[in-house]
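Only a single protein chain was left out; the remaining protein chains are all shown in position.
What follows is subunit A.
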Amino acid sequence: MSYQVTIEPTGEIVEVEEGQTLLDAALRQGVWLPFACGHGTCGTCKVQVLEGEAEVGDASPFALLDMERDEGYRLACCCHPESDLVIEADVDEDPDFAGHPVQDWSATVSAITELTPTIREIRLRLDGEGMAFQAGQYINLRVPGVEGTRAFSIASKPAESGELALHIRKVEGGAATTWLHEQLEEGQRLALSGPYGQFFVRKSDPKDVIFIAGGSGLSSPESMILDLLADPEDTRRITLFQGARNLAELYHRERFERLAAEHERFTYMPALNAPLDDDAWDGFVGFVHDAAIAHFEGRFSEHKAYLCGPPPMIDAAITALMQGRLFERDIHMERFLTAADGAEGGQRSALFKRI
């Protein structure tokens, strides 16, 4: 049995399992709530229950006073939902978040294209009206024979709301992605829900943007860049750094080279970290964050940065950006976790909230 908790004012939704605390569920699902001690003595993670019932748990009487309990306040680190909830937490609403409603969808596989030896594109034609989403968001896909759902970023732009493109990398030993690579055929029906996520372009901030993408993490940036370039009013400069192992793994290169030729404000910088001799590669050799350092001479301040890809790439990119004096408030990311990544290793401090 699990309960759905809607967090106001952001509207984010987390599923809380039986016996799990609200804080644990939120953090594991990538939703940040303020917290400190983690065991009910400090009160930093105080939230107010607006709708539904939640057990107080082991909160210290000094951290959560009786009068607060009566008013529906709970400590997220020790409270257990007893129904679906709507809570208000001390988190900021993002003015750029459109809040498109999450819905369930049925879809037909309309096209499958091999992008690289390990990544394929799947196009899904949605039944009905089409999905309103923000470029950068993701869907949860139900894969036949696999328990639960898998998250995939939408690579197509919001204007094409009736057909979604997904870039799917085959994960070694991964049941869902193996099925999607080996069993899926055009015309098949799939169920999904969405849109989800807080990874979208903060258009209200006029600063120039940097995208850093690795592997199939090109998906969200591709959608975001197509969306930005389609807007004639938009004038910000856009730089995309795309990282891949070798030339065969670098996909949509021609597409972005064409866009760069068409749009003076768009710059495309591919990087290969292990090019083969046959690749005859004359572009940047090295990791994608090093390509960004080289291009911007190590100075990133006065930009917004969007990172999408595997956790090691994201971590290296954050370090590069911060050492170039771009900080948390201007760095946004989507980490592509797989079962192989496990729980994010190592102890973390409370220094950073979202990165």
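Here are some notes:
The criterion applied here is as follows: contacts are C-beta pairs under 8 Å (C-beta built on N, C-alpha and C of every residue); 3 or more make two chains touch, one makes a residue touch a chain; residues count from 1.
Please note the rule applied: contacts and distances are computed from a predicted model.
Within the choices "Carbohydrate ABC transporter permease", "Phenol 2-monooxygenase", "histidine kinase" or "Cytochrome c", the name that UniProt assigns to the complex's undisplayed chain is "Phenol 2-monooxygenase". The chain not shown here is touched by just one of A:Q29, A:T44 or A:S161, and that residue is A:T44. Summary of contacts with the chain left out: across A:Q29, A:S60 or A:N140, the touching residue is A:S60. Checked against the full complex, the candidates A:D92, A:E182 or A:E297 give a single residue touching the omitted chain, namely A:D92.
Although one chain is not drawn, its touching partners on subunit A can still be listed: residues 8-9, 36-37, 41-44, 50-51, 60-63, 65-67, 86, 88, 90, 92-93, 318-319, 322-323, 325, 327-329, 346-352.
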